[in-house]
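My questions all concern the structure below.
All protein chains but one are shown in place.
Each chain gets a letter, A and B, in the order it is written, and its residues are counted from 1.
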Amino acid sequence: METVAFWVLAVAAVGFGVAVFVVDSMARATFALLASFLCVGVELLLLDLDYLGVLVILMMIMEMLIMAVFMIMYMMNPGGLMPMTMVHNNRGALAISIGVFTALAAGIFLTPWPPRRGTVPADPTFSVGQAIMGPKMLVMMVIGIAILATMIASVVLATDRGRYDRPSHREDGAK
Amino acid sequence: MNLEVFLLLAAALFSVGLYGALSQQSIVMLMMGLELMINALLVAGAAFWFYVSPGTPDGQVLVLVAVTVMALEMAMGFAVITALFRTRDVDMTDEAGHLKG
Partner (left out) sequence: MPAWAVVALPLVLAALTYSAAAMDAVFRTGDGLVAPLRECARLIVQQRRRTYMPDLLLVRIGVISLPAAALLAAMVIPIDGRGVWDLSVGVVWFNAMEVVAWASLWLTGWGVNSVFPLVGGYRFLAQGLAYELPHMFALITAGLAAGSLDFGEVAAAQDGLWFVVWMPVAFAVYLLSALAMTFWGPLGHPVAGDLAGGVAAELSGPDRLLFFAGRFALLTVAAAAAVPLFLGGGAGPWLPGWAWSLIKTYAVLALLVWVRGRFPVIRMDRFMDVAWMVLIPATLLQALVVGIVVVS
């Protein structure tokens, strides 16, 4: 049962991933990527990672919806009403990625992976929570600072006005 | 199911993402390729946690970091595109070859 679910989801995840670069419509491309992420989220559920799996589903839905806005904003022909290709060095990219896949697959099956150490905890969510609030707290603190830096930097990059300009829609300078 | 098949899935996703990142001209499409590559990282991290060392939560923390990095990458990517587009009316990688404004 779980094996069947794994294979169906795996094929779907890769298939949707390929579809991202095949379909013409930007809206469809974004949602193909979202579908790929949802498949991966459920794969994580199969690995007993309840929290991380659901988190991936939650975050990716929000992220892809925001992504769709930008996709449509910056792509010509966003609805895919005319066929188009916007690629460079297609053959080279294809060759490289197939080569990488072959190398990775060979590595996967030739490497003697270490045997399993330890057992799955009763509540993996609890263990990851304890880790990031205890021994791995530094990781979370760095992530927090990175998020803050990203928020500031992206607003600075994306805004069209400088520090002392007022919002353009308010003449009186209020707000 | 075992470690190998999960890693194979990760490798496939990674290669598809790599193809996209290398071949797409539009910066937004390129970012979708990058997202797919991080997606592969999620699968690989989770599989390593489950099949190699489920006793310690390191693998889970790695997945958590990867998810966050994905969101940050997207935010910064779009901010850069917006800045590029505003100053130079450019949204293609070929035209953004040099950083000097």
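By definition in this document, a residue touches a chain if its C-beta (ideal position, glycine included) is under 8 Å from a C-beta of that chain, and two chains touch if they have at least 3 such contacts.
Remember, predicted model here, so these are calculated numbers, not experimental data.
Colleague: Considering all chains of the complex, which shown ones does the missing chain contact?
Modeller: The undisplayed chain, in the complete complex, is in contact with A.
Colleague: Of the listed residues A:Ile66, A:Met86, A:Ala105 or A:Met140, which contacts the missing chain in the full complex?
Modeller: In the complete complex, the chain left out is touched by residue A:Ile66.
Colleague: Just to verify: which one of A:Val8, A:Val22, A:Leu58 or A:Val156 makes contact with the chain not shown?
Modeller: Of the candidates A:Val8, A:Val22, A:Leu58 or A:Val156, A:Leu58 is in touch with the missing chain.
Colleague: Which parts of chain A are in contact with the chain that was left out?
Modeller: Residues of chain A in touch with the missing chain: 25, 27-28, 31, 34, 50-51, 54-55, 57-58, 61-62, 64-66, 68-69, 79, 81, 123, 125.
FYI, only the chains that are shown with their structure count from here on.
Colleague: Taking the touch rule as given, give the residues of chain B at its contact with chain A in the complex, in rising order.
Modeller: Where chain B meets chain A, its residues are 1, 3-9, 11-20, 22-29, 31-33, 35-36, 39, 42-43, 46-47, 49-58, 60-61, 63-65, 67-68, 70-72, 74-76, 78-83, 85-86, 91-94.
Colleague: List the residues on chain A that touch chain B in their complex, please.
Modeller: Listed in rising order, the residues of chain A that touch chain B are 2-3, 6, 10, 13-14, 17-18, 20-21, 26, 29-30, 33, 36-37, 40, 43-44, 46-49, 52, 55-56, 59, 63, 66-67, 70-71, 74-75, 86-90, 92-94, 96-98, 100-101, 104-105, 108-109, 113-114, 116-121, 124, 127-128, 130-132, 136, 139, 143, 146-147, 150-151, 153-158, 160.
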